[in-house]
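Have a look at this one before I ask anything.
Here the complex is missing a single protein chain, while all its other protein chains stay put.
Chain nomenclature is as follows: A, B, C, D and E, assigned in order of appearance, with residue numbering initiated at 1 for each chain independently.
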Amino acid sequence: MIRRIDRIAVELPPPSEPDPAGAQAVQELMGGRFGEMSTFMNYTIQSFNFRNRQGARPFYDLVANIAAEEFGHMELVATAINTMLTGASPTDDGRAPKASLVPLKGVGNPHHFLAGGQGALPQNSQGRPWNGDYVFSSGDLVEDLTHNFFLETGARNNKLKVWEMVDHPAARALTGYLLVRGGVHQVAYARALERLTGADLMKLFPSPRIPTEKIPDCKPYIDRGEHLRLYRFSPDDYLELAAVWNGPHPETGDELEVVDEAPEGVPAFDLPAQPAVFAPDYAPEEIAAIAEKLRVKAGLSKEPTGRVANGKPAKNSKPRRAPRKKAAAK
Amino acid sequence: MIRRIDRIAVELPPPSEPDPAGAQAVQELMGGRFGEMSTFMNYTIQSFNFRNRQGARPFYDLVANIAAEEFGHMELVATAINTMLTGASPTDDGRAPKASLVPLKGVGNPHHFLAGGQGALPQNSQGRPWNGDYVFSSGDLVEDLTHNFFLETGARNNKLKVWEMVDHPAARALTGYLLVRGGVHQVAYARALERLTGADLMKLFPSPRIPTEKIPDCKPYIDRGEHLRLYRFSPDDYLELAAVWNGPHPETGDELEVVDEAPEGVPAFDLPAQPAVFAPDYAPEEIAAIAEKLRVKAGLSKEPTGRVANGKPAKNSKPRRAPRKKAAAK
Amino acid sequence: MIRRIDRIAVELPPPSEPDPAGAQAVQELMGGRFGEMSTFMNYTIQSFNFRNRQGARPFYDLVANIAAEEFGHMELVATAINTMLTGASPTDDGRAPKASLVPLKGVGNPHHFLAGGQGALPQNSQGRPWNGDYVFSSGDLVEDLTHNFFLETGARNNKLKVWEMVDHPAARALTGYLLVRGGVHQVAYARALERLTGADLMKLFPSPRIPTEKIPDCKPYIDRGEHLRLYRFSPDDYLELAAVWNGPHPETGDELEVVDEAPEGVPAFDLPAQPAVFAPDYAPEEIAAIAEKLRVKAGLSKEPTGRVANGKPAKNSKPRRAPRKKAAAK
Amino acid sequence: MIRRIDRIAVELPPPSEPDPAGAQAVQELMGGRFGEMSTFMNYTIQSFNFRNRQGARPFYDLVANIAAEEFGHMELVATAINTMLTGASPTDDGRAPKASLVPLKGVGNPHHFLAGGQGALPQNSQGRPWNGDYVFSSGDLVEDLTHNFFLETGARNNKLKVWEMVDHPAARALTGYLLVRGGVHQVAYARALERLTGADLMKLFPSPRIPTEKIPDCKPYIDRGEHLRLYRFSPDDYLELAAVWNGPHPETGDELEVVDEAPEGVPAFDLPAQPAVFAPDYAPEEIAAIAEKLRVKAGLSKEPTGRVANGKPAKNSKPRRAPRKKAAAK
Amino acid sequence: MIRRIDRIAVELPPPSEPDPAGAQAVQELMGGRFGEMSTFMNYTIQSFNFRNRQGARPFYDLVANIAAEEFGHMELVATAINTMLTGASPTDDGRAPKASLVPLKGVGNPHHFLAGGQGALPQNSQGRPWNGDYVFSSGDLVEDLTHNFFLETGARNNKLKVWEMVDHPAARALTGYLLVRGGVHQVAYARALERLTGADLMKLFPSPRIPTEKIPDCKPYIDRGEHLRLYRFSPDDYLELAAVWNGPHPETGDELEVVDEAPEGVPAFDLPAQPAVFAPDYAPEEIAAIAEKLRVKAGLSKEPTGRVANGKPAKNSKPRRAPRKKAAAK
Partner (left out) sequence: MIRRIDRIAVELPPPSEPDPAGAQAVQELMGGRFGEMSTFMNYTIQSFNFRNRQGARPFYDLVANIAAEEFGHMELVATAINTMLTGASPTDDGRAPKASLVPLKGVGNPHHFLAGGQGALPQNSQGRPWNGDYVFSSGDLVEDLTHNFFLETGARNNKLKVWEMVDHPAARALTGYLLVRGGVHQVAYARALERLTGADLMKLFPSPRIPTEKIPDCKPYIDRGEHLRLYRFSPDDYLELAAVWNGPHPETGDELEVVDEAPEGVPAFDLPAQPAVFAPDYAPEEIAAIAEKLRVKAGLSKEPTGRVANGKPAKNSKPRRAPRKKAAAK
């Protein structure tokens, strides 16, 4: 099971100049063979299928825990895409049925506008949907780890290329962060293979062989040590990842460390409505009015309670609400 | 972001008589168009893409929160499949390279044995991979909710059919639970549409029109009120689902209630190794020895620390481990 | 545009012993690369895209008109599949939630039961969906005709094989008819190529080289001359197919003939409800009661008006109904 | 079975400035998940699979009849695409092997030129083929209608977006018409659900919530009442749709009406040859000469007999032709 | 470019008891993600795309040369499947149109009979077609080699499982040979990575961790040293693979060796016609008569000239034929 936190892993910039062609490219990191849906789903399903968990606990814990971080990466990629698409259609006076999408004809992924509401899709940079053939779950631990190391290697390649191709601030912030955190997972799987077989895999790094510190957008994260840390994304579980994640970092030589809780994260920007594509509505203000009425009727605050980067912060994190009984069931 | 809990949502029976053909059928609930990957991914991506969240907060909270529960449903389906496949190949004297898989030729999904280690796959009952075309995220709130109501309706249909076709105890326990919880989500989306449009949709229930209480495996859950509760799967967020989830249940008339925390869940069974398919290894005891050595070396306990239904419980949930510094970073 | 007639092209037998594995095989003729969805969609889209129609009118008329017959073939295949699936689940006392589908676990196409209501699917014999890559529409007339001849050749091969594999009466009646009518189309496209290029293609027949008259289920149709006739499926259009369809039949030497109207067809059997799969409902009698009420309220007859093979015939084909104004618009 | 009429449902403008990028976008309405192939195939296959038709006759008639109209919509979309692609390659002096397609490199869907003859494809706006997974046919009447209502909702969304993005006259005329007629089907399925369950679904309209009358290209059709009429696309069948299609229109309040015959339609433009892509030939005049010779030889008129918008009308609709015997067979 | 030799890499047994369900399983080694189409196509396309070949010549030569061997493996898999399917339909008195395929309904891959002529398909064990997403060609040498090592690891897993599941003599002979030769390629890619990075990867063997010598069907090949040899599949090229392929074998410690020519191979069995599926014809003897006539007319021998395991050997490998001029062109 999971618990969900309404925060994203790292700060991304607010919307600026829209970049639909860039958003198309960033989709590779969402729904491509080596995108974040793939890393998330591979490790999740491998953890579901893990047999003899107690016997192989350090490895189970490693895979299951990294899966949890990957959810947050998938969320970040979606956030970047949504940010880059914001403003691509007019938001004020260009409401449908004006011809607001004419300038977007032949630009980027047509589904961003025709099928979706200027939002992220489970597709790659070519508009092809992610599919389950991208998941490898053989059950054989050494093989699954070999796959995972390869997957992270391919993912690093794709992120480097997207970094080079898309200079929108959101894409750069995204790839800078993901390169560092993906690098952690790449090392983690190589380490796990070393622990099981004795082969010295640290010499394979970096792969592709461009040093991470050459990417300027990675630097802030390296400076604060993000390349060394494996966070534990669970209040009480997955303790044994510490049995795998230790020793020196292959590129910097610094000692790897386990952080015994998940990153705190930050609230996301509440991206504005795009009425030309009916997201979330042709007349979003009507929904807001309904929402307020429903809140009041349910005994909640008049104001919305959510945490967003660009709103006034909710005064307290547990706003007044009608008392409810706690379920007796497990 | 998410936090992961190493427990499953509800108790499923331990392995008994293997049922590979049944496991093939249950895959429909995993990777089918209306399976749990679909519900999880639809609501997750819709929540990622949600614009003007503050304005439409009750609806954002509802979708984002149900997504979190669906992860646990996907996990349950995988667990049931893995349980049903356990023992299908010999575990003791039939280790490869004996011809241990001959009796499985032509039975069930061949990938359960040839590609995977008797584990769940992101495929449907026909062996076709789940794909991103099963996700609908138009950004238009009314449409997305209309889709979600339809999706839950199709999901209920599939679960009823799998219930009828597969009488393995794990499949029955699974579908009994999912029918009740899926019914909650079906009502939730109908309610949300009602709140936005005023249309009285409660008359559409049940759909398919077979009363839930006629399914014997649903009864225990109805008796303890699981059909009425919407759990909040977050420590601090998604409070406003209470603005939508209220009023009477369309089938029983009981008052709907929000439960202000997630279900506690139960530890899963640690399913045994299946060496004939190398899961987790041809010689799983060797991995166990390595794991123990790694634990000790890392200053963790000699015994595995995980929570499983069939192990002796970890003595305390926070076993001794080498002290680590908490990250200063967010 | 089309007009639809609630009759099928030829009589198929009523349900008898169900044959789900046979129905799986017959799906090849529905959604396979050479199935009837393919013939229908290929000729339909080619006709939509036909340029310089007036200049090439005999060929346009031929393709457009054959497309219309293929709709009826697709309908026949679906009817045969539905017939073969009828009774595979209990209809009386085995209503869900009884375990009525257990005997069908591992039998046939699982979607026939888990996804559909024991009905035909747009899939092939392997359960893979039909897709648009099966359509060839180059716009080049000679090439499109070459394709169509090849398509009909592959279709004949598949029909012969299905005939050999499935001895259910509905499958045999179906393939016997389709082999004869498909043969007509195979000749038609070869003739059209001959007319355009002068190449003598009649020597390619039969292909596969098994004489059609060796298939006993074809004999009744050959006896009544169905292998010689090209029907005109339009009240006023496609007259020029007569400029292509003439000369001797390549196998029998009889003169080909154009029939200046479509076959009359026969009413289909009204296949019984299958409540175990909720088709059309868990309690179909309730729908019948609603339907009757709606008819009466709308000024229609109390009894259903449709034409079915197993119902008492509607007394007159134009039952009493409330007078309605004819639209003035085109 | 069907009969085919060589006319299109509504007048579309003749070719003007070509718009290949626009044609790429319009493909979403052809082969997209919510395109006209989807509406046509969904209702067609649902009608094929309909069990207990007599018992549920009004609903069977409704679905089967709407299917027939959708064929005409699919035809209209293809016509619009073909119109928009006409002239994109040179037609006179630019015959292959001149480099006539160079300006089209990187523009629109490459298959429009490389695979097809500047014609419509069974693909979506991303160039991905339509596939059978877009068809839902559960057999459960309430569910199938729920799906159909959702499908029409998604289709309306796509049409609105294409309207906004593509301002070519053919695309505008197309979407204006389809929005009105698709709206009729959206209401029809909602009505059918209301009749079966009692839920008041009229409040869900319009969805997306932009009033139809705000779309200028819809206005002519609303003015002449096209939003109110359900045509009966059959000489003798599907009478009982009148039992469902009645009551007030949800947006205008006008009374819904059944029109007891299909729209008359109009002849399509005969789109000119595009010799650079060999459609219908590298030297189309040679085909015309062959066609004339074949007509004469078959005893038909020397002039082509077809009905086209830009030809001189055929003098009589039943030109002289060699007498043929009417088939005795059914 | 290639030259083709009408011999297969190793002797497979002649047809015996047919095994259609086994043939379905063996398809995984043909068209599965880790099948021989994948190894062949991956290395072939990587070699096509290899940049700076001269600079990285030993690695280019290695990849390009292994590609050539994989063609022969793909051929062997097809041969095994064809052998296992031989006799599944009657060959003598059961010619179509007798119901010769009825016993095969619901057995194995239906396309083996309905679409093909009891022959191999470019599909996996689930009947899904091989596709280009199974090819990885990043251009980055270290990454491509990492992929290739992973691919061979997955391939070894699949071969072991097929060995366990299918005990037909042809399948056993096939997998015994492929496991040994695939092991050579697995070592080769690990070696290449070692040469480039210095990481000691030999400790990863075997993977899956079942010793190869435990597979009885591998033993003959190990005994004759096939696990040590890398053959050079070219008369004059790819010499530099010797710069990578050297040092001790990771399992046996024996010295690796380059063999400076390709294996001689053996003629394949000429598998008998299967007239029930029209392979190669309904009346194969008619084709044979035509063939003889054509040979004689062209000045070739009256008898067929090919090399087959079960024919009388062609008297000389260069039978008399009409003199032809050697092309002057390159």
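Please note the rule applied: a residue touches a chain if its C-beta (ideal position, glycine included) is under 8 Å from a C-beta of that chain, and two chains touch if they have at least 3 such contacts.
Since this is a predicted model, take the numbers as computed values, not measurements.
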I'd like the shown chains that the missing chain touches, ordered by label. A, C, D, E
Would you mind spotting which of E:18, E:116, E:183 or E:250 touches the chain that isn't drawn? E:116
For the chain that's not shown, point to the residue among C:207, C:246, C:274 or C:305 touching it. C:207
Which one touches the absent chain: E:24, E:39 or E:79? E:79
By the contact definition given up top, give the residues of chain D that touch the hidden chain. 96-102, 104-106, 109-111, 113-115, 126-128, 276-278, 281-283, 286
Under the stated touch rule, tell me which residues of chain A contact the chain that is not displayed. 21-22, 24-25, 28, 32-33, 107-108, 125-128, 157-158, 160-167, 208-210, 214-216
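The rule is short, and it goes like this: only the chains that are shown with their structure count from here on.
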Which of these pairs, C-D, C-E or A-D, matches A-B in more than half of the residue pairs in contact? C-D
Looking at CA centres, what chain is most distant from chain D? E
If you average the CA atoms of chain B and of chain C, how far apart do the two points sit, in angstrom? 41
If you average the CA atoms of chain A and of chain C, how far apart do the two points sit, in angstrom? 49
Of all residues in chain C, the ones touching two or more other chains: 115, 126-128, 277-278, 281
Make each chain a node and each touching pair an edge, then name the shape: line, ring, star, complete, other. other
Pairwise chain contacts under the document criterion: A-B, A-D, A-E, B-C, B-D, B-E, C-D, C-E
